[in-house]
Structure formats: structure tokens, C-alpha cells
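For chain A:
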Amino acid sequence: MNWWETGGVDSPVMAKVKERFKGTSTLIFTHNFKGDDTIVIQPEDVSLVMEFLKDDPQLAFDILMDVTAVDYLNDPDIQPYLSGLGARFEVVYHIYSEEKNHRIRVKAPLKAEEPIINSVAFIWPSADWFEREAWDLYGVVFRGHPNLKRILLYKEFVGHPLRKDYPKTKRQPLIGPVN
Partner candidate 1 sequence: MTLALVETAAKIAFVFGLNIGVFAPLLGWVERKQSAVMQDRIGADRADVFGFTIIGLFHTMSDTIKLIFKEDFIPRGADRIMHTAAPALALIPALVAFTVIPFGGHYTLWGHNVNLVVADLDVGALFVFAISSLAAYGVVLAGWSSNNNWSFLGGLRAAAQMFSYEVAMGLTIIGLVMFYQSLSLVTIVEKQNEFWHWGIIWHWPAFILYFTCAIAENKRIPFDVPEAESELVAGYFTEYSGMKFIMFWMAEFVEVVTISALCVVLFFGGHHLPFVTDAELISGLGGALYPNFANLAAMGIGILTFIVKVIILIFIQMTIRWTLPRFRYDQVMALGWKLVLPASLIWIFIVGVGILSGIMPRP
Partner candidate 2 sequence: MSEQPKKDYDFHKEHHTELLTVNMGPSHPATHGTVKFMLALDGETIENIEVDVGYLHRGFEKECEAQTWTGVFPYTDRLDYLASVINNVGYAMTVEKLIGITTPERCQYIRVITSELARMGAHFTCLGAGALELGALTAFIYFVEAREMVWDLIESVCGARLTHNYVRIGGLTSDLPDGFAGNVKTTFKECRRLWIDFDKLLTKNRIFLDRMRDVGGISSADAKAWGFTGPCLRAAGVPYDVRRAEPYLVYDRVDFEIPVGETGDNYDRFQVRLEEIEQSMRIVEQCLVQMPEGPVNVNNPEWRQPSKDLSSGNIEYMIHHFKNVLEGIHVPKGEAYQAVEGANGELGYYIVSNGSGYPVKMRVRPPCFPITSALPMLIKGRLIADLIPTFDMLNLIGGECDR
């Protein structure tokens, strides 16, 4: 029995989201393993879904807690839909609604050769730095981001260290004093 087949009834949040996107192909997969409502969406519709989650009165997701990326290069079989889409990366958003006190995890699988997705910085300003960190460490490009530069690493760093194909013991080229 796979880990994501938890059965059980959908929470009101999940029901509302499923009902909203019933006809479209946006929702690839949903589960609520360990009680965390999770939906997996097409990367193209990320702005659409996020605006709906934020503006809908019943959902009212007003705090974007976390944006991060995950690299499933070595074990794509963890998530059921990854091998089907030929996806390697996955951008994960954790959003929380302060009024309704419920959470949701939105995931968007990305292909290895073009890890590009729309930025949600215009919906929640807190995404600004999170997306810069995802770009810095994973190389995921966020289209429409105000200033997508490295945040944790120095400018001259070559490569994206948290990718699975980046060896832990790799050395970086030495950079001398600039002036």
C-alpha cells in the first residue's frame, strides 16, 4: 500500500479546491498524508491557483510560509506522478491561513531541462527571498521575479549546490580581491 493512499474523507479545503478545478487539467494529484493537505498542479497554472487560494473567502490563505524546491534525480519513485511527467524538480509551497487556521501544500513538478515557473512574489511579497534562495541553491528560474539574484551564495559561485548531481566535495574556482 503506497504511502500516499491514506484514504479518508477530503477536508473542506481539499473539497473546495477539487471542486474549483474539477474540469481543468490543473490538478495532477492530491493526497493528505499525515493530515497535510497536498495538491500537485501544472507549473503553468501556478499564478491562477495561488490567486484563487489567496482571494477565496473560505480559504483565505494569507501567509505564504515557505517556498522550496526538491530534486528527485536519484529516486523519482517517491512521488507517483514524477516519472509519468518526466519531471525531476518539484517546487513546494507551504501556505497557511491565519483566520481559518488551516494549511495547504502546493507542489509543481518541473522538467530537468527547463526548470522555469511563474513567480508568486506579486501575490505574497514574502516569496521574494524564498524564490531567490530556490534559484540560488536549485537553479529553478522564477519568471517575473523582481530581482532574481543569488542570496545565500557569493556572486561568483558556479553551479547550484543542492542539486543531487552536485558532489558534496566539489571545489569552487578561487576568486581574488576584486579591486
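The candidates were selected such that all candidates are chains of the complex that A comes from, given by their letters.
Here is the rule we go by: contacts are C-beta pairs under 8 Å (C-beta built on N, C-alpha and C of every residue); 3 or more make two chains touch, one makes a residue touch a chain; residues count from 1.
These numbers were taken from a predicted model, which means no experiment stands behind them.
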Out of the listed chains 1 or 2, which is the one touching chain A within the complex? 2
Using the touch rule from the top, collect the residues of chain A that touch candidate 2 in their complex. 3-4, 33-34, 36, 38, 62-66, 68, 70-72, 74-75, 77-78, 92, 94, 96, 98, 101, 103, 105, 124-126, 128-130, 133, 137, 150-154, 161-162, 168
